[in-house]
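Apart from one protein chain that is not included, each protein chain of the complex appears where it belongs.
Our next item is subunit A:
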Amino acid sequence: MKRLTKLILAVGVLLFALAGCGFPGIAGTDRGTIKIAAMSATESSVMANMLAELINHELGYPTTLVANLGSTTVTHQALLRGDADIAATRYTGTDLTGTLNLPVEKDPKKAGAIVKRVFKQKFHQTWFPTYGFADTYAFMVTNQFAAQHHVATISQLKSLAPSMAAGVDSSWMNRKGDGYADFTTTYGYDFKRVYPMQIGLVYDAVAAGKMQTVLGYSTDGRIHSYDLTVLKDDKHFFPPYDASLVVNDSLLKKYPKLAPVLHRLDGKISVAAMQELNYQVDDQLKEPAVVAQEFLVKHNYFRGGED
């Protein structure tokens, strides 16, 4: 029995050592590696790969992805526990109402300021300025429809709405605060018919002409490939979902050169650019890693000015 205890002890010690030291050849097993969390959505994966490539190429620090995380909550926990150091995509709207449990704030600037302040105080994390795109709900029509009826904003649909069919995300229909009921009050009109459906199907539905307008996500790659026009939310009805990266302060302290490099992406990726990147992954069979690298090379790693 003595031997067995010794053995178990040895196994325990080894496992403990395992958690600490690295395996040569596998990125992410070493303590110094910068770990970037990515959610399973294409957009998140592309941005995480972009950060990894940027850090790796410009500073030479080893990086690894903690990929396929299911939700913002999981990502948040991973950062708090130190399983990851950087969250590639966080959205002001989601974190404001979800993570922080605060009321909806419709002014993007104010929403950004609140999450930035509270995350600093509560979690010692730095919320970076937005990449420049927001992944929010947006009404969209075909380019042909937009040209024919001269519409560019949601308000301009008012006269057409009584004859229009709209497809929307089923979870949006009965949502409080920014759902359909509140939408009709804010914009002052109703569509003739509203079809609640799965969000992934709306793009095909509008492109096929089955309905005149649909509510989809503003950065989806299919907006580009199906020739759709996103209508401007001129009454600022939908809460802002500006995308940013969030970093643990401990990492920024450890690598002082990191912040300036990460700031190179501030405001550099427009909604159209993100749509194009998503399109290349979702439609052109390219890996997010490949798309991210090509994008950075094309823009010379955003070296303008800082260096």
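Going forward, a contact is a pair of C-beta atoms (placed from the backbone, for glycine too) under 8 Å apart; a residue touches a chain by one contact, two chains touch by 3 or more; residues count from 1.
We take it that contacts and distances are computed from a predicted model.
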What is the missing chain called in its UniProt entry, if the choices are "Sensor protein kinase WalK", "Putative serine palmitoyltransferase", "Membrane dipeptidase" or "ABC transporter permease"?
"ABC transporter permease"
Which one touches the absent chain: A:G177, A:G200 or A:P260?
A:G200
Decide which residue listed in A:I34, A:L51, A:L65 or A:M274 touches the omitted chain of the complex.
A:L65
So which bits of subunit A touch the chain we can't see?
3-4, 7, 10-11, 14-15, 18-19, 23, 25-29, 35, 37-38, 40, 42, 45, 64-69, 78, 81-84, 200, 282-290
